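Mind looking over this structure? Questions follow.
One protein chain is absent from this view; the other protein chains keep their places.
By written order: A, B, C, D and E. Residues from 1 in each chain.
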Amino acid sequence: MRPSGRAPDELRQISFQRHYTRHAEGSVLVCFGDTKVICTATVDERLPPWLKSSNQGWVTAEYGMLPRSTGSRMPREASRGKQSGRTMEIQRLIGRALRAAVDLEALGQRQVTVDCDVIQADGGTRTAAISGGWVALCDAVRGLRKKGLIKRDPLHGMLAAVSVGIFDGRPVLDLDYPEDSSAETDMNVVMNDAGHFIEVQGTAEGHAFRRDELDALLALAEKGIGEIIAAQRAVLAG
Amino acid sequence: MRPSGRAPDELRQISFQRHYTRHAEGSVLVCFGDTKVICTATVDERLPPWLKSSNQGWVTAEYGMLPRSTGSRMPREASRGKQSGRTMEIQRLIGRALRAAVDLEALGQRQVTVDCDVIQADGGTRTAAISGGWVALCDAVRGLRKKGLIKRDPLHGMLAAVSVGIFDGRPVLDLDYPEDSSAETDMNVVMNDAGHFIEVQGTAEGHAFRRDELDALLALAEKGIGEIIAAQRAVLAG
Amino acid sequence: MRPSGRAPDELRQISFQRHYTRHAEGSVLVCFGDTKVICTATVDERLPPWLKSSNQGWVTAEYGMLPRSTGSRMPREASRGKQSGRTMEIQRLIGRALRAAVDLEALGQRQVTVDCDVIQADGGTRTAAISGGWVALCDAVRGLRKKGLIKRDPLHGMLAAVSVGIFDGRPVLDLDYPEDSSAETDMNVVMNDAGHFIEVQGTAEGHAFRRDELDALLALAEKGIGEIIAAQRAVLAG
Amino acid sequence: MRPSGRAPDELRQISFQRHYTRHAEGSVLVCFGDTKVICTATVDERLPPWLKSSNQGWVTAEYGMLPRSTGSRMPREASRGKQSGRTMEIQRLIGRALRAAVDLEALGQRQVTVDCDVIQADGGTRTAAISGGWVALCDAVRGLRKKGLIKRDPLHGMLAAVSVGIFDGRPVLDLDYPEDSSAETDMNVVMNDAGHFIEVQGTAEGHAFRRDELDALLALAEKGIGEIIAAQRAVLAG
Amino acid sequence: MRPSGRAPDELRQISFQRHYTRHAEGSVLVCFGDTKVICTATVDERLPPWLKSSNQGWVTAEYGMLPRSTGSRMPREASRGKQSGRTMEIQRLIGRALRAAVDLEALGQRQVTVDCDVIQADGGTRTAAISGGWVALCDAVRGLRKKGLIKRDPLHGMLAAVSVGIFDGRPVLDLDYPEDSSAETDMNVVMNDAGHFIEVQGTAEGHAFRRDELDALLALAEKGIGEIIAAQRAVLAG
Partner (left out) sequence: MRPSGRAPDELRQISFQRHYTRHAEGSVLVCFGDTKVICTATVDERLPPWLKSSNQGWVTAEYGMLPRSTGSRMPREASRGKQSGRTMEIQRLIGRALRAAVDLEALGQRQVTVDCDVIQADGGTRTAAISGGWVALCDAVRGLRKKGLIKRDPLHGMLAAVSVGIFDGRPVLDLDYPEDSSAETDMNVVMNDAGHFIEVQGTAEGHAFRRDELDALLALAEKGIGEIIAAQRAVLAG
């Protein structure tokens, strides 16, 4: 039994609240159960220097956690003077995943920065951030299209992410913190709406995992991502 | 006329939402109109090294803004590798103000850290942070008293803050961003429920201000702080 | 009785030594009793990038203390790798105060940097720095006018600062370190020669202060600043 | 055809040179073709503070590239003042992978640090580092066992890593730089000698990859890792 | 002819003003002509961690320049967030030179930090700092001896430093800035009162220097250092 009483292939309650704050071109509060992340997408008409002479745009991401988003307070990275390796790793993953579903030439010579700030953490912050960041990015791109600044849609379908893992000997979907902290294997999967993979990151925490376990985890991820994409579509249609 | 249509001595809508996130000992979303700040209070039973041999506790504060809490995106301080002078100045003010209304000996040998993170900014973030941080601190102290860890109440009455300024030639209360960015004089005032001053910080932005202007500003602040303290009391009684 | 034997409304011995070092456009050693600060004003014909397209100049300030300017040695900020929050707060105050008395358009497209380095500290370093920095700024501006680089005088009258506070239950002027370290309320006031306020920063250290105490402190500050401005005028006429 | 003329399932020439430098407890020069990495394992009898009260040891890794290990010179991270996100991500992967095959309790209360410094890069530096770091770790552990400091063997079998990817539309093994820089999908796989997975990290660079492509890549990785482990065994037996 | 009109073997006017500031255990303003450096010696009864288990004390030095001690303003190192390589090199030289004339066991388990802060620069700041730092160190040690904290004199005789160089084809003593900036060879020499060498640092700026030039420079340095030590002795006897 899972601590939350969920079935092995059951997601937590997923929600996306668009227009959560008022300044950003896209602003979404995404909740995967008790994990809550504010995702904003900012359009900047200036490109980073290393892209200036190219013919394309760029999408990048930054990630942070409020110091007391977690059970015990974490030192503020701004005050420590540097981002942790974990933060770096996560924000690189978010940016890479989002870019993989964007036609950067169609985006035009501009940069979109997706900021993902965790206000409450209960496991799966990076997959919530990718899924919510995608909705914020959709809103930012819609705004550019409404203004006529972009002609061709730069977004390839839809994109979402979920975590899967082996908890207490069996594969489960969308781990919360109590599961995540004792899982033997943890995998983050990013997929698009065609059912193809954008990113697969599996890590053995306790014991090396077998090929059949990997297969079971990927099947769970595919199911969960399908449901998350349905939720994204519903809120974007709203 | 004020851009918002408010009367000169009229506050924005003020609200305090307790238990906003679930991990912290105190957690409050404070709104002064469109300015929204998450204030959490964390109790740490370890004191900073320089206080270890003393007979008292400590209260400190940290402040941050989400990169897109403002009209144009600000670089993330964690990624720049340092906090700006403005951030430093504000978090020192918040900590100093809160400490001034706490009996540090009665608090006992523990530290409370109040984190104030702005998720949406529309002027007056530091006064909202002090007012909301006080409510979070009250909740954290209540928790310590319920557990029997503190015997004597370490909090001296109530404390709140508001900004006042001279906008378009006349004194006004609780400036929003359009007012703040063109005010001639800007003053942040922190008071307790006895009507005494904890902190007064007035700055001439456009022209030096006269003594009678100062007097008018202090009177406005006193009125506004009285109303904010009433709102704090109401929510703490809830 | 004050530890120094001064009357409550009596300044320490105030002096300004112009042309103290030889390289800077303005260079002043200011002494408020045993507090000694070297203030230099540097004219730079290049503006910071964010002002380049504007039609005005800029005045900024930096503050530092020699490691052994104080009773016990402070770690060198250059070696710690960052400026403390206190340093940041003080240099922002100095810069803001000086700018408030300068017509930045009349200054023309150039920047003046006022460096205030404390070589011996005995309380009141920030008010000494503002008062001495103003004299250094006057000398730098005079140089620009002599060279014909500035047509209209960019300086609005005169400007000085002093600290006041409540020591041992009574309001006193120009606190030295023994007073400052045990004052119940500490206030720094910056005024111009018209008797108007540029900056008022009052902080309750021990107990919240009443309105009548605030009034008494402001009256002391006005008296003290009048005397400091007289001393500035005398040395500038020399 | 691959630029190097290799068959799709053909590794580059793999070699491990033990005792490469003389100070470290384990020191290996690993070559995957023209990719050359110095891997040293250092035993430290002091544990990091957060592990002191536990009953186990720790294995960690650090990664660096000599500035001119690459085609164009990269700025030295020590001189830039921070490690890049890529460096952080890679050294976290190396440490996590090595730890997954170590019984930390059997290692005892000591830390082994594996430093992986790239002296020449031609693609696949992280998988070379993991494979070579493992051999260095084996030598360090052997030394501890010879001295009688460890009773039970803390190493679970063998461990190696390889990259696979889709280049020019077909799955290939052990990508060199020309392949890596234009691959559509890139995957790093870490496995043990039981054929189980320690880490799988697949990233779509050009287009999202299908499940059958993932399967083909995993099969290639399994074949390659088997050959690398054979090479590790041969050199450790030498 | 030298720009200053001095004879080739003529020092600038050298002076040492003891008790220059009042807090430090030793405090000296040293002037080598227009080069002015404040040297303070701070006694700290706590040793750095790496010396705690030894049976000796330590002497270390730090060096800084006020931003406008030079002809054009240098960025403040505290604000840049790091000390320059030049600063590091100089403060290591000062500390090493002073330590070479101190019996660290006789000093006892305490650290003396010598801070050398240049308030006006005109060439030769490092040799002025060593010579003035020595006098400050003497005063700090005298204080320890007066208090009975040190029994045996830890200072080996006297120590001073001077620069020599080849300017306009001929060897000269104690270069000022105009000479220093166009010297072909520049050498800093530290000697004790027995005429032995503590440190010799010679650098070819324009052309490699011959052995006979080196000999001539060393002879000049010996003469100059003799005179500086006489001045130190006179002021310490005062």
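The working rule: a contact is a pair of C-beta atoms (placed from the backbone, for glycine too) under 8 Å apart; a residue touches a chain by one contact, two chains touch by 3 or more.
None of these values were measured; they are calculated from a predicted model.
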If the full complex is used, which shown chains touch the chain that is missing here?
D, E
Could you tell which one of D:Gln83, D:Asn192 or D:Gln232 touches the chain left off the display?
D:Gln83
Looking at the full complex, which residue from E:Gly108, E:Gly202 or E:Gly226 touches the chain that isn't shown here?
E:Gly202
Looking beyond the chains shown, say which of E:Gln91, E:Thr125, E:Ser163 or E:Gln232 touches the absent one.
E:Gln91
In the full complex, chain E touches the hidden chain through residues 82, 85-86, 88-89, 91-92, 96, 100-101, 187, 191-192, 194-205, 207-211, 214, 218
List every residue of chain D that touches the chain not included in the displayed model.
21-24, 27, 34, 36, 38, 40, 42, 44, 62, 64, 66-71, 73, 76-79, 81-83, 87, 113, 115, 117, 119-121
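Keep this in mind: only the chains that are shown with their structure count from here on.
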Strictly by the touch rule at the top, which chains does chain D share as contacts with chain E?
none
Can we say the copies chain A and chain D touch using the same residue numbers, with more than half in common, or are the two sides different?
same
How many angstrom between the C-alpha centroids of chain C and chain B?
27
What's the distance between the Cα centroids of chain A and chain E, rounded to whole Å?
59
With chain centres defined as C-alpha means, what is the inter-centre distance between chain B and chain D in Å?
50
Check: chain D positions touching at least 2 other chains come out as 81-82
Based on which chains are in contact, what kind of graph results: line, ring, star, complete or other?
line
